[in-house]
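Encoded as structure tokens, the structure appears first; notes follow it.
All protein chains but one are shown at their positions in the complex.
The first chain written gets the first letter, and so on, giving A and B; residue counts start at 1 in each chain.
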């Protein structure tokens, strides 16, 4: 663990002491090196927890998410170069520093051995994210978005803190490695509140349909790096948390699980239908994240090995694909200074290579075959079908609507007649193509050996 | 103020608190409280501003009332038990005494004087009032914790957390916001007091650290209203960035020091099988967090969208007297959480 943590900490002096000219290059290089180094976490021949010490460990569930965290930092740095180009140099350094803090707290959150440490780090990600959203967002609505983000999450997670402390008082330990061996807490009348308190924090974070209102606001107002990290990793903290804590809470009972299950299945349809009538590109992508996360919630709540596997795969795959979509939306935004899709049409005629990336990203997002997204969704849909045949109506409808809005994004932004006011935009940069490649290549490689992201039940 | 007079007053303030801390006799404890109250009054009224006069009068009246109640309950206790020691109290006198001490500190139903008094003071005096002047009452509470009435403490503490969060919501004056935050923090301390006085002391120490850091920073910016914070970055950009962490620490967000006392208090309450009250406390502390967050918005997270025309003041020399304490306190008030294991072992 320290092989990654110490270089990540040493990114801080690099941020402050590298020469102005080399700031972005150096940090991209350095953090990319860290992320390559982190790939060694994949090596675990016996499929058991690795790198165990008193505080931290990794296992099959956290490894993919950890590597995704390390991978996202250089991508965020690459993506936000244009956003920060007019800022004073010290503010650029501060901005990168925020990413590094976020990376550190995310690594600690995903590899925490104790649930209390996990909770603290889970909350620690709030401050850097808040800074990214409200300090470096563009519109005045970002202040409101920051408040929504912070207070939705805290309102959900403070009961979780109490629930964890209660659990500690009852069982004496919150070690994740010893949790499967503890006496399971059966959902009696009094324990039901405890049960809901454990879940609600993560359901707000994921977010479950109904608790999702903070997410589109945050995504729309955040700068590109904020949207990327939010969609790629911060949402996955919720899924990771539920998977970890649900070990304690089996067996689930019907009256506790059904409301969440129904809402999440219904949320797939609702949020993807909302996508169909969005005029705002970033908001559309945000809602598409909500609908994909609804699948993840449903799969985790079913509590089968297949469900967990599918959820883990979909989390990783969606992390990369939604992050890529936000990057693409940002390339449009930087050129047209508007998120409205109707004002940026026919981009294929002027930015043809970018249109290719758009096509690929949309295909990934709607889960076309050579993508890990397909694998995740297929596993999840199979799980749900096995649980109850009727769910195929909802999930199938969800898949169809996903295809519809992916087509809608592609047709609206890339096809058609180009409006007059767009003729003077500047061409694409190599940096942007590199960014898209760094999103696509991992996805293509992952499908060659998907067992890397299969999670705990490989 | 004349430095000799100032010295005498500061020394008496010190002596008063020390007399209370070292006393084992109620009369002496009361005497110490009175001395420190008396000694801060000229400091409060240093600039004979109508606001300052009003604040001083209000402070004097409430403190005198509370001190009389303390003396009275000590007398009743001596009458009932025949003892003047600071140990066991009869229920009647312990209730009266805890109410009087809470009035001295400004807990919820008896808090109305605090925002207005703090509003009338200069920032330095306000710092003394909200930190040093609370040591003696808190110490008395600590010494008699075993005979305190849990219900009274619970009700007043919860009320303070909620009311403290609530009155901070619509303030534009920073000192009133600090008063609200002080009320809320004292509420947390009062709830934990009957269960674990050590945690209460730790909470109090951390409260002092955070409040000192905040007051000293406001002192450097010379800011008394939220709108003055918006131009603070022209004076000292680094401090502006760090202030955000202090404010979030006061709000109790995890990676900062402020989470530490809240964590321990909630843990102790769940150990005592009252998680419901713990949940209510945790949720109502979000009210406080909201106004801290608003301060950070004004201070750090928004900035002027176009070029500033006013003079940039960051080359301006400040009073260096505050730098060293500010730096020390700032670090302690924000980054103490990793040291938690060594803090709980004391």
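FYI, contacts are C-beta pairs under 8 Å (C-beta built on N, C-alpha and C of every residue); 3 or more make two chains touch, one makes a residue touch a chain.
Here is the rule we go by: contacts and distances are computed from a predicted model.
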> When you check the chain that is not on display against UniProt, which of "Ribosomal RNA-processing protein 43", "NADH-ubiquinone oxidoreductase chain 6", "Exosome complex component MTR3" or "Mediator of RNA polymerase II transcription subunit 20" does it turn out to be?
Replying inline: "NADH-ubiquinone oxidoreductase chain 6"
> Wait, the hidden chain, what does it touch out of the ones we have here?
Replying inline: B
> Which listed residue (B:21, B:78, B:201 or B:331) would be found touching the missing chain in the intact complex?
Replying inline: B:78
> Which residue from B:49, B:87 or B:198 sits in contact with the chain not drawn here?
Replying inline: B:49
> Among B:41, B:154 or B:241, which residue is in touch with the absent chain?
Replying inline: B:41
>> Just checking the interface: what residues of subunit B touch the absent partner chain?
In response: 1, 5, 8-9, 12, 15, 19, 27-28, 31, 34-35, 38-39, 41-42, 45, 47-50, 53, 56, 78-79, 84
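Assume only the chains that are shown with their structure count from here on.
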>> Centroid of subunit A to centroid of subunit B, CA atoms only: how many Å?
In response: 40
>> For a test of understanding, state which residues of subunit A touch subunit B in their complex under the given definition.
In response: 90, 94, 105, 119-121, 123-124, 126-127, 130-131, 134-135, 143, 146-147, 150-151, 154-155, 158-159, 161-162, 165-166, 168-169, 197
>> Touching residues of subunit B toward subunit A in the complex: what are they?
In response: 237, 241, 244-245, 248, 253-255, 259, 263, 266-267, 270-271, 273, 275, 278-279, 282-283, 286, 289-290, 293, 297, 300-302, 337
